[in-house]
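A protein chain is absent from this complex, but the other protein chains hold their places.
And then chain A:
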Amino acid sequence: MIQVEHLSKSFGGLRAVNDCSFTLEEGAITGLIGPNGAGKTTVFNMIAGFIKPSGGRILFEGQDVTGFSPERLFSLGIVRTFQIPHEFSRMTVLENLMLVPPAQSGENLFSSWLRWGAVRREERDVRRKGEEVLEFLELTHVRDELAGNLSGGQKKLLELGRTMMTDAKLVLLDEPAAGVNRTLMGKLARMIQQLHRERGYSFCIIEHDMDLIAELCHPVIVLAEGRVLTQGSMESIRRDERVLEAYLGHSGAHETEGAA
């Protein structure tokens, strides 16, 4: 579904992503792991059109989409969430969701002025959809709160909720479970599986929680210092010496405990 070919990105002298190539298969939930600063978020930013690569290219369903704008990639079906929640603070939780559906007729100002009846009917449907998503996320009780007032975990849920307001093909989740408690994390995993099953979303998930990755993802791609270190099933990666080394730093490779 996505082919990343020799992707690179430098920030000044720093090579954040260095000749990365990998494939995200259609219908898969792919994990993307690696130590802090490995370049995971930067890769997401390039796939979603937020950063232009310094080199290499990105194919989506066979089409070269390198350098496309985020909004164009969204319309092709690539939806992302952010590592740090990007909620619309001074908008209600429900509005945060209602914003998302593409090509709403009321987004045309003249339609809103002149064809308010039609716009309102459409709004009713969008609102119903938003309310369903809130129910699914168990956020109905904060429906009319300003999103800025939500807890960190609730904001994470809202990020996920936005991806459910559109018909995505590929959803990129950047650390969906960070700062979310265990119970909620389990719920999140179930939600992702449900979306995968029922809506046919493909996922790529960046996550530091290895249990969650093991539960959800196959295959798993390991990034370290901007390069693809290895990829495969979680079991094979758990056994891979190089991965432990990458997480622990070169010197600590032998007193290994549980990072991977």
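Note that in this section a residue touches a chain if its C-beta (ideal position, glycine included) is under 8 Å from a C-beta of that chain, and two chains touch if they have at least 3 such contacts; residues count from 1.
Just so it is clear, contacts and distances are computed from a predicted model.
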Have a look at "SUF system NifU family Fe-S cluster assembly protein", "Branched-chain amino acid ABC transporter permease", "Succinate dehydrogenase flavoprotein subunit" or "Acetolactate synthase small subunit" and point out the UniProt protein name belonging to the hidden chain.
"Branched-chain amino acid ABC transporter permease"
The one of A:7, A:65 or A:98 in touch with the missing chain is A:98
Can you tell me which of A:79, A:142 or A:243 touches the chain that was removed from the display?
A:79
Who touches the missing chain here, A:70, A:152, A:179 or A:200?
A:70
Even though one chain is not shown, chain A touches it at residues 48, 50, 69-71, 74-75, 79-80, 82, 86-92, 94-95, 98-100, 102, 104-109, 112-113, 116, 119, 123-124, 126-127, 144, 146, 162, 166
